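Let me begin by presenting the structure, written as structure tokens, before commenting on it.
Of the protein chains in this complex, all but one are displayed in their positions.
Going by the order they are written in, the chains are A and B; count residues from 1 in each one.
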Amino acid sequence: MEAKRKLIGEDGLRLDGRAWDQLRPIKLEVGLLKNADGSAYIEWGKNKIIAAVYGPKEVHPKHQVLPDRALVRTRYHMAPFSVDERKNPAPSRREIEISKVIREALEPAVIVEDYPRTAIEVWVEVLQSDGGSRVAGITASSLALADAGINLRDLVVGCSCGIIEGQVVADLDDTEDKEGSGDMPVAIMPNLNNVTLLQVDGIYSREQFQQAFELAIQKGREVYSMQREALTKKFFGDGQPSTSEEVD
Amino acid sequence: MSMMKKNYVVETIRKAQMVELLAKGERMDGRAPDEHRPIKIQTGVIQKANGSALVNLGNTEVLAGVKIATGVPFPDTPDKGLLVVNAEILPLASAYAEPGPPSEEAIELARVVDRGVRESEMVDLTKLCLIEGKSVYTVFVDVNIMNVDGNLFDATSYAVVSALRTAKMKKYVVEDEKPKATDEVVPVPVERVPVSVTMARIGDALVVDPMSEEEAAMDMRITITTDDDGNICASQKGEASTISPEKVLEAADMSIRIGREIREKILEATR
Partner (left out) sequence: MIPGDVIARGDYRYGSYIEKRGDSYVALRVGLAEVGREGIKLNPLTGPYLPRPDDEVIGKVIDINGFGWVIDINSCFDGFLPASFVFGREFSPSTHDLTTKFRVGDIVGCRIESFERSRDPQLSIRGHGYGKIPKGEIIKLSPTKVPRLIGRRGTMINMISERTSCDVKVGQNGVVVVVGPPEGIVKTVNAIKMIENETHAADLAKKVEEYLGGAPVGS
């Protein structure tokens, strides 16, 4: 009988060589889609995800219009070729739940009262998935919303932590998520210091829970600085965003 | 998955400019009527897929992914592997695309591209048979339209062909009348390269590789797919209008000629 594989080696390193608190490599790009009002692409480890925003725009069907604020619509969808075994393109229950939690993670940042009777649509498309795709999707969606020029209280950034072989680790990949004992995706608005997404899967002691939770927030803030960099790169070129300008 | 709502209205001024230029043999973006936009093909972009290709045809962007597994053959073709082509116009691709089950446009798109691949016998499906009547390779090609700027037919076709040409699969052998995976990785048995060429009619002129604005002004579209020998293996006329027999033959000649040139590009990109 095959022994269960060890996720953390003798040297304390994980299967892909990372330390317990190390993030996978992350790459971000803003504004790559021509038609969307705002868009962003993220590579997070092996995850490859595109987020696009359309809006504010007219609401269809009309009966769903909200008189005093924008309706935020979100869809998280995985491409059939994004996972090991081909996935049927029709939305699964998992995708539907994730669509909902992503919407609820992003909405607090959107000043929906500024856009009554409109819809703001966020489309998250997972082209390749490898653990932590919902927080990666949220991180990209937040950039897409900023790219679209929608009034935001703050950006939203996420990171997932969990437990493998009794140890709290940051940023689980697909193997660690499947073979480990717990996963906790967390999303925050970094300046307002508010949590907008929290899900727990697994069993944590009170201590482990706090450890994983605080680690997720700390790592999320690291990803936030990458978000800033990506936005700065697109809008301000290679220079720093300026605080004053000569108006002609 | 989408309904391309027919409410992209082209400005009368733009349409007039289009027709005026076409009378001089020019188009809004400077192309000649029989000229296609720059084609960029990148393969192997999705490592978890057996094969993949990202195609840019001007601003139209399409991503195809191939997933290969084993399964049961169709009862009427017990000795052939399964090849399924599926297409989805993602809501992020256009302001006129909505999520939901595939629209008639998306289904037509997938079926026309599938016909081109199937009728040209691009993939020898008998080579994908493991145990006749019981077990075959199943090849799924799923296409995601990422950005719409006209001519989804050709962009999708090139992406499907490029993804299949560069796809690798685990080799299976038959042991004890069951398929067994080996560690060997082999390419998908691709024999030929079908190439589709789409033309739109604006006024009297036929323009190759229409962009969104030209599609909004067109009253007829025709897609013709040719194979390596210059044979026509698939064709589809679109839009509720008529086309004269002479124009059909003119279109056929254009697609054979242009198809040859594009085939070179695809072969180059998928070497």
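Note that contacts are C-beta pairs under 8 Å (C-beta built on N, C-alpha and C of every residue); 3 or more make two chains touch, one makes a residue touch a chain.
Values in this document were obtained by computation on a predicted structure and should not be read as measured data.
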Touching residue (missing chain; options B:14, B:31, B:170 or B:247): B:14
Contact with the hidden chain (one of A:21, A:58, A:84 or A:214): A:58
Hidden partner chain, touching residue among A:36, A:148, A:161 or A:187: A:148
Option from A:44, A:81 or A:115 whose C-beta touches the chain left out: A:115
Touch list for chain B against the chain that is not drawn: 7, 9-16
Positions on chain A contacted by the hidden chain, ascending: 37-38, 55-58, 67-68, 109, 111, 115-118, 146-155, 189-192, 228, 231-232, 235-237, 239, 241-248
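By definition in this document, only the chains that are shown with their structure count from here on.
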Centroid spacing, where centroids are CA-atom means, of chain A and chain B in whole angstrom: 32
Chain B-touching residues of chain A, taken from the complex the two chains share: 33-36, 39, 46, 48, 50-52, 54, 57, 60, 75, 77, 79-86, 89-90, 121, 123, 125, 127-130
Complex interface listing, chain B residues touching chain A: 1, 45-49, 52, 59, 61, 63, 65-67, 69, 86, 88, 90-95, 98-99, 101, 140, 142, 144, 146-149
